[in-house]
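Pasting in a structure now, in structure tokens, and then I'll have a few things to ask.
In this view, the complex is presented without one of its protein chains, the others remaining in place.
Letters A and B mark the chains as written, and numbering starts fresh at 1 in each.
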Amino acid sequence: MRAILKIALGIIAAIGGFLDIGDLVFTTQAGALFRYDLLWAVVLGVVGIAVYAEMSGRVAAVSGRPVFDVIRMRMGFGMGLAALIASTIVNVLTLAAELGGIAIVLELLFDAPYSMFVVAAAIALVGIVALLPFGGIERFFGYGGLLLLVVVATVFHQNPDWGEVGRGFIPSIDSSTLYLYFVVGVFAAALMPYEVHFYSSGAIEERWTEENLKENRLNAIVGYGVGGILAVGLVIVSGFLFHPLGVEPDNLGTVALPMQGAFGETGLLLALGGMLFCVGGAAIDSSFAASYNLAQFLGWEWGRYQGPRKAPRFTASWLVFLLLGIAIAQSGINPVDITEYSVVLAVVALPLTYLPVLLIAGDRSFMDRYANGRVASFLGWLYFAVIVVLALAAIPLLLATNAGGG
Amino acid sequence: MKAEGDIYVVHRLLDEQICDSEGKRVGRVDDIELSGDPPRITALLVGEGLYPRRLPRSLARLARRISGPEVWGKNALRIPWEEVDELTSTVKLRKKAEELGLGLGDDPDRWIVRRLPWN
Partner (left out) sequence: MSATGRKRVRSAALLTLLVALLIGGSGCGDLSNDELNRGVESLSALAAQGRLVANGVARDATKTTYARAMARTLSEQAEHEAEKLADATLEEPGTADQRHAAVAVAEEISGLLSTLQTFPGDERHGELVEKHLGEAGEKADAIVAQLSGDAP
């Protein structure tokens, strides 16, 4: 009974922790520009991360290998190094965007300058990491992210045309480059690789074995699946309110306006609070993903549970990445702009980190009887094809649309 | 070991994580030493000095300038094959890291680590 409770709590934390600044920005913009037409792309991305996470978690539990161990072992030093460099750039940019996002939300809640909040946020994160146990950190941010359930409440309060909403789930390809750019963006924001790298390393930290495979599947399918409902909700509330008015949500604060409209100050505070937790959790996840990947690739000792004495290089690299993130967040570039680039670059680099995991997950000599079955194999390869197509289209679309500026 | 058996192991052995007898992570198999006829694995090679070897020629020169020359005992270490205990998802060694001169990067007594505030 206690085991079921523990797993349920883990899933709840995964739901709350699903969104990050990329999702907040891209879903809101997608709704404002295209109303409900991109809902299918959100679902595509949500299923994608569930597939990637389930495979990575399974590989970690059965073979004891986190993602970058798989990458180095399967692709060798040269290609692995390319994957590491690409992944590190994306993770640091993401971290900077999340730190900036925390500062923006704090600025909306309290009266103090942005740059002060960036530094304060980083210090708070270090404190949380140092003081809370690893699982506690995930739960802390995950439960806090559940405040964004106010978005779901807002959907029902708005009571949109459900027929129109339903049609948004049917894939349609508009020929406009802006639409295609947002297909890529919304998908990529849902399928951010740092989240999966963090998840797989966490599985090793928690010493997962074959016994955790059910939990892994539930986390991936229920946790991320239900978390995706929040992303869907954001598209709907934004589409309902912003699209008819022609509002262009270029600011993070705009994300909360529909909730303010529906539930006044309470709705606003719940929305901002939820945003704070999900962006904060994402800052932790992306900073650790950067250190995990580096340490795993080079063979260093690593792990939050090892502590600074046993894993000094890992810990030092984490602090260096945090400092880089602070520097970029302070550089005056709008975090929303940083987000556009971090999300697009993430999908460009995604094939490099996805393919090795897919190959090992399907390899019986590593996975024994837990290798990909027919469904997992089909989904795994289908998504590899989708990812490659989007990765190739991403940068041309970014340039053609001026990062969604039109 | 048959020749095919050797090559299969090399494919699975290269780039694997190395752990000492206590399970401490001490680097990856950056290169493998083969000697004799028929070729047999005689040692595992570990260290940043070996990275340029693993890169295509165009990048190798840049990498060599970054990692410096191979200095055996410092950025290139040799683990005799006899020290390998078992191969699972990691290469497990018979001895502790210190006895083989490994894991110095994460050794709390090293100078760079001593400078960190919590030491």
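Assume a residue touches a chain if its C-beta (ideal position, glycine included) is under 8 Å from a C-beta of that chain, and two chains touch if they have at least 3 such contacts.
The structure presented is a predicted model; accordingly, all values stated were derived computationally and were not measured.
Contacts of the undisplayed chain with the visible chains, over the whole complex, involve A. Among the residues A:Ala3, A:Leu131 or A:Leu245, only A:Leu245 touches the chain that is left out of the figure. Summary of contacts with the chain left out: across A:Leu269, A:Ile333 or A:Ile395, the touching residue is A:Leu269. If you put the hidden chain back, the residue from A:Leu38, A:Leu257, A:Leu276 or A:Ala394 that touches it is A:Leu257. Interface with the hidden chain, as seen from chain A, comprises residues 107-111, 241, 245-251, 253-254, 256-257, 260-261, 264-265, 268-269, 272, 406.
Note that only the chains that are shown with their structure count from here on.
Chain contact summary for the complex, chain A toward chain B: residues 63-65, 69, 72-73, 76-78, 80-81, 298-302, 308-313, 315-316. Residues 14-18, 24-28, 30, 46, 51, 54-56, 59, 88-90, 103, 105-106, 108, 113, 116, 118-119 of chain B touch chain A in their complex.
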